[in-house]
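Only one protein chain is missing from this complex, and each of the others stays in its spot.
Labels for the chains are A, B and C, by order of writing; each one numbers its residues from 1.
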Amino acid sequence: MKIGCAGLGRMGQRHANNFLNKTPRAELVAAFSPDPRELAWAKENLAPYGVTLYMDYDEMLSHEGLEAVVLATVTAVHAEQAIKAIAADKHVLSEKPLSTSDEISQKVVDAATKKPHLKVMCGFSRRFDASYQDVKAKIEAGLIGKPIIFHGQTGDKRDPSGFFVQYAQFSGGIFVDCTIHDIDLALWFFGEENIVKSIYAAGVTAIEPGLRQHNDCDNAVGIVEFYSGQIAYFYVTRMMAAGQEDQTFIVGTEGKLTVNQDPAINLVQIHDQSGVRRHIPQNYFERFSDAFTLEANQFTLAVLDDLPTPLNPQGAVHAVKIAKALQESMNTGKKVMYDENEQRIK
Amino acid sequence: MKIGCAGLGRMGQRHANNFLNKTPRAELVAAFSPDPRELAWAKENLAPYGVTLYMDYDEMLSHEGLEAVVLATVTAVHAEQAIKAIAADKHVLSEKPLSTSDEISQKVVDAATKKPHLKVMCGFSRRFDASYQDVKAKIEAGLIGKPIIFHGQTGDKRDPSGFFVQYAQFSGGIFVDCTIHDIDLALWFFGEENIVKSIYAAGVTAIEPGLRQHNDCDNAVGIVEFYSGQIAYFYVTRMMAAGQEDQTFIVGTEGKLTVNQDPAINLVQIHDQSGVRRHIPQNYFERFSDAFTLEANQFTLAVLDDLPTPLNPQGAVHAVKIAKALQESMNTGKKVMYDENEQRIK
Amino acid sequence: MKIGCAGLGRMGQRHANNFLNKTPRAELVAAFSPDPRELAWAKENLAPYGVTLYMDYDEMLSHEGLEAVVLATVTAVHAEQAIKAIAADKHVLSEKPLSTSDEISQKVVDAATKKPHLKVMCGFSRRFDASYQDVKAKIEAGLIGKPIIFHGQTGDKRDPSGFFVQYAQFSGGIFVDCTIHDIDLALWFFGEENIVKSIYAAGVTAIEPGLRQHNDCDNAVGIVEFYSGQIAYFYVTRMMAAGQEDQTFIVGTEGKLTVNQDPAINLVQIHDQSGVRRHIPQNYFERFSDAFTLEANQFTLAVLDDLPTPLNPQGAVHAVKIAKALQESMNTGKKVMYDENEQRIK
Partner (left out) sequence: MKIGCAGLGRMGQRHANNFLNKTPRAELVAAFSPDPRELAWAKENLAPYGVTLYMDYDEMLSHEGLEAVVLATVTAVHAEQAIKAIAADKHVLSEKPLSTSDEISQKVVDAATKKPHLKVMCGFSRRFDASYQDVKAKIEAGLIGKPIIFHGQTGDKRDPSGFFVQYAQFSGGIFVDCTIHDIDLALWFFGEENIVKSIYAAGVTAIEPGLRQHNDCDNAVGIVEFYSGQIAYFYVTRMMAAGQEDQTFIVGTEGKLTVNQDPAINLVQIHDQSGVRRHIPQNYFERFSDAFTLEANQFTLAVLDDLPTPLNPQGAVHAVKIAKALQESMNTGKKVMYDENEQRIK
């Protein structure tokens, strides 16, 4: 599968590298970035392996033989680029979210729906993590009975550089940027057909007051009720001292499953005067690097063998919608309610 | 210190035993229960060690030389018995909560306030647990900076006997019965002077639909915002499969502390065909038995050496008030809001 | 049971305190120490509670009504004091070891054997630890099949004061002082009737070269083979950086049990810039304080209700014999071998 990578920032470089080196059935043939520094990186790291570089996205789409694109550009252009790619008859793997707007996200899904021969997938990387896949399998095997309560925490390491404030201009807010992963997992474990009944959230700015100018917080909690009698609740923070702490538990009628209650970067423990300790991943990619590799391989497999994509893009729209309502509730202090068709109740 | 124990059910027997055997400076001289089976137990287990048994609480209060009482009766009579004891000039250690009503709880505190020479304490046992005391000391030492987020989980082991439904008639509900411990901890760690801004909760009945007739749930989550820019959020459940799972974490601006993320009954691990596993405490008392012993000793110390009690009874009233508002929000679906004097906003 | 405590150093104070405050059926009536500083401590901490103090051990033995003694004096006098107590018809709880000589230890057992109405017990405290008791119960229940391999580690926290060198003059050496606990556990779990086939050890002095003048080491390993087809192997060190690290595992034909693979002082974990860490006990008593309390209570129970003592004193002699052979092998470099009657083969 000949694929091109759009966007060569931190995340794009990883996708490019995965398709170049770790996805045996795919071939990275093209890469695009509008950013000269990113292109300089690509000249050194991609061009020598036969990857053609583009400063223009549309030109990359015309690369001869190109069959698919992976979108790792800024969120604001995901939807437009996805729609163009679909129009050009390319399979699409987009970084999450499709858009910070659920209406715009829906347009991507609508475009994809019209071309059912194309594989269009929004990459919720955690679904490709071995531990979350194990949890999914155990739930489906009935190990914990019916899942009732989901708790998801996304904890980014504190970054004193002010990055998070800058980033909040575009990110859609902490629930849309981070909790969206937890929302996707909750939908996956509870059943994607579930109808939301209500959404409520609260947040604070403990270390980055500048976030308030972008209607954002650095610590927030939220509760989502479903008509099915299930509840997902979330904690999201930019204030972890030790590293990336993404933790999950699911309580069912017969048991409980946890993921990453004891974060650790590897199997080493240090016994010294500070006690007994272990280091933990410092960022999202350290925690989930294997998941990104698997995602690239499974997307490729779906394209080449015409299998269903592991994720349904409609689910990605749903997750954005929930995330935005959490963000809204956090800012207004008001509960958001839905009827049994998940139409908002005024 | 000569003490009498009122109530000789599961909890009362433990208090009686602690004051009889594990509190060197106290002497259990009297015990009261209206229940013949409990008295039969006492005849065998307490009377031989010189404890006088009473079927009437008022008579026990008149026991010669009695200086203090520990109340382990049903919640409904805690307040009345506490007020009588205070009137009779006895020190009081009451099981939590003082009452499921904060107004009635307040009456106990008012009675105590008029007799400042008496020690009146509502026993939130977790405060006497070594791990929570360690957390408190570390927070006060500044180890995690300013605490911002508190998460408390009280998880009772699933009891298929129907006990929880019966119990719900009197317990005040799951937040008042269980989460009250977590609320007390949140107030302790955040600072007891903090003013609540809002309260919101949601719950389900996953295994015990009978709870709804008592306006109760078997799984619930809640969020409490404080004017100080701190948030406490809670999960409470009667559905734990492995045993008692009471877990807490506190996130501060500089670090995070957790209690019991890896529950275990002791230091043993079993490696067999099921994997690597450990057993966990099966109930509240197995988890906190040492804390009850320390509580008895510290109450005795406060009485004998005229020291401040480790817990302020006004805090217990505050905890009941918050727990009741969580219970109310869970049942109405509405957020409960307060002004900066913690007066409720209609 | 009226008991007197001989020796009021670090360990004696703990025994005295346990019998004074935490052993409901025993009464500490007397205490002996030849050391003025220890007696000064006792005047302040024991005398006010009715404990008579003695500077002479024989005088304490004559204390009116005295029924039992606990020996927490220096190892060199344990045997003599035990034999005197037995002669005076007192029950005896002795700190381990009875002696650093197995011949002298045997004399205590012989004296006890002649007075079967007396309870004579050598206190291997770990046997009273909840985790080790759990392991014993699980082995007896067949959980791991036949136990085959025992690994015991005793790890003392590094003490840069030079204490361990001084102490080595009297301790009998690191295997006799420390590993004796592990040997006792191995015998308990494997079956006390087992016959030793061979003993081998090796050691180094990594931080305290002064130990060599006392034929001792600061780190040593040893292997004991039994004729039953079981092997116990040991690691012992005075060089732990984080605290006391006493760890054990037992591998059986059907499973494995571990004790304290994850040392921790309580249930708290700290997440900060150093990673995720926990503190661990700093010394033997912090790790095993509950075990000492249970030991005092079970000894009292054995005396008052005329039950068998939980430990057979002949086993204590066996443990000393094995420990001494390990120490010898470490110093000579030679394997020590026994025939099937456990008679040494030259």
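Quick note on the criterion: a contact is a pair of C-beta atoms (placed from the backbone, for glycine too) under 8 Å apart; a residue touches a chain by one contact, two chains touch by 3 or more.
Since this is a predicted model, take the numbers as computed values, not measurements.
In the complete complex, the residue from C:R10, C:R37, C:K146 or C:R344 that touches the missing chain is C:K146.
The chain omitted from view is touched by exactly one of A:A130, A:I195, A:L307 or A:I345, namely A:A130.
Shown as candidates are B:A87, B:V276 or B:L307; the residue that touches the absent chain is B:V276. Contacts to the hidden chain, counted on chain A, fall at residues 20-22, 24, 130-131, 134-135, 138, 143-144, 254-262, 265-273.
Chain C residues in contact with the hidden partner, per the touch definition given at the top, are 144, 146, 148-149, 151, 198, 200, 202-207, 219, 221, 223, 225, 229-231, 233, 235, 237, 239-242, 245, 251, 253-256, 261-262, 333-335.
Along chain B, the points of touch with the absent chain fall at residues 240-243, 245, 262-264, 270-280.
We take it that only the chains that are shown with their structure count from here on.
More C-beta pairs touch across the A-B interface than across any other pair of chains. Least-squares overlay of CA atoms from chain B onto chain C yields a rotation of 180° to the nearest 5. The distance from the centre of chain B to the centre of chain C, each centre being the mean of the chain's C-alpha atoms, comes to 39 Å.
Distance from the chain A centre to the chain C centre is 56 Å, each centre being the mean of its Cα atoms. The set of chain B residues touching two or more other chains comprises 144, 254-256, 261-262.
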